[in-house]
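Of the protein chains in this complex, one is absent; all others appear in place.
Which chain is which? They are A and B, in the order written, and residues in each are numbered from 1.
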Amino acid sequence: MNSSVIVFPGSNCDRDIAVALEKSKFKNKMVWHKENELPKSDLIVIPGGFSYGDYLRSGAIAAKSNILKEVVKASKKGCLILGVCNGFQILIETGLLKGALLRNQNLRFLSKDVYLKVLNNENKFCNKYKSNELIKLNIAHNEGNYFTDQKHLESLEEKNLIAFKYCDKKGDILNDSNPNGSLNNIAGIFNEEKNILGMMPHPERMIEDILTNQDGMKLFNSLFN
Amino acid sequence: MKFSVTVTLKKDVLDPQGKVVEQTLKNMGTNSLIGIRQGKYFEVEINEKDETKAEKQINEMCNKLLVNTIIENFSIKRI
Partner (left out) sequence: MKITKEIINKHGLKNDEFKKIKELLNREPNFLELGIFSAMWNEHCSYKSSKIHLKTLPVKNKNVIQGPGENAGVIDIGGNDAIIFKIESHNHPSFIEPYQGAATGVGGILRDVFTMGARPIALLNSIHFGDVKNKKTKTLLNGVVSGIGGYGNCVGIPTVAGETKFHKTYNENILVNAMAVGHAKKDKIFYSKAKGINKSVVYVGSKTGRDGIHGASMASAEFDENSEEKKPTVQVGDPFTEKLLMEACLELMKDNSIISIQDMGAAGLTSSSVEMAFKGDLGLELNLDKVPCREENMTPYEMMLSESQERMLIILEDGKEDKAKKIFDKWDLDFVVIGKTTDTKNLILKFHNEVVANLPIAALSSNAPQYERKWKEKKLPIKNIKIKDFKKIKFDSAFFKVISSPNFSNKKWITEQYDQMVMCDTVQKSGADSSIIRIHGKKKAIAVAVDSSAIYCKSHPFSGGKQIVCENWRNLISVGAMPIAITNCLNFGNPEDPKIMGEFAECIKGIKSACEFLNYPVVSGNVSFYNGTNNKNIYPTPVIGGVGLINELKDPVKNNFQKEGSLILSIGKNFGHLTQSALFLEVFNYDDGPPPEANLLNERNNGENILKLIENNFINSIHDISSGGLIVTLAEMSINSSLGVKIKKPKSLSNLFEFFFSEDQGRYCIEIDKEKYDNVKKILQENNIFHEIIGVVQRDNFELEKELKISINDLYKINNEWYYNY
């Protein structure tokens, strides 16, 4: 399978994502934001970082780039799209996912390992996880506090479009286990067709035991089949 | 009494955000654009009937907290 990682000025998790994709056997290409054409891809990843310094609003400027128009087109044709951290923010600014990512509730940048519950494993991104599996990934963001209107929030819950929720080490989804103030402890969401996933935690940081664990690797292995 | 406070970066202070926004708008085809500088806007309501006194208090708030006078200027307006 072919994957493309979109690189913006200020992206800084592009290499990390590429390592993870190659480890799960994707044939990966890096695509510079000024390109007008996407290489043939089954999966497009928008990596984390600080595209355009996160100036104005995180992701806002990257969302206006040439290549994003192509990403939107590809998404309509059913191409898989993963946005991690700043990538999630960009997907939101593009309108491919709904909602907003506000500043963390404590108003500080937050970098730590967090526990997550996999709420939906019947999709292309999470099929190697067990239902309700407890995993540990790393977060590192300033604006990861997911917000949306009540109606949309209800529909996310009803339609099972929430991929991950922050929880504690026992798997309980509590206020205390919410690192950034996200509504309903949401850490990642799908679009209705479930071909787009945006998530704040970094799966690419959890692919080796020597660094941490391999909980993120299952996501890439799910995508590759 | 209600006031607006507009905070802008001092003239010679680098504005990284403004710079990037300006470049992006230019790339998007806004040819007439000369420049953009980013700032902050506050609405402040205080319990005070005398306008001069009120303004003095807000001035103080600005100097103490709202504004980083090392790099920013501000202006106060009654609204």
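Note that contacts are C-beta pairs under 8 Å (C-beta built on N, C-alpha and C of every residue); 3 or more make two chains touch, one makes a residue touch a chain.
Computed from a predicted model, the values in this text were never measured in an experiment.
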item	value
Contact partner of the left-out chain, one of A:26, A:52 or A:146	A:52
Of A:13, A:186, A:200 or A:217, the one touching the omitted chain in the full complex	A:13
Sole contact to the chain not displayed, among A:68, A:110 or A:186	A:110
Contacts of chain A with the absent chain, listed as residue ranges	9-10, 12-13, 15-16, 19, 48-50, 52-55, 108-112, 138, 140, 142, 202, 204-205, 207-208, 210-212
For chain B, the residues touching the chain missing from this view	10-16, 19-20, 23, 68-71
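Quick note on the criterion: only the chains that are shown with their structure count from here on.
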item	value
Chain B to chain A touching residues, read off their complex	16-17, 20-21, 24, 28, 38
Contacting residues of chain A [partner chain B, same complex]	52-53, 55-56, 61, 64
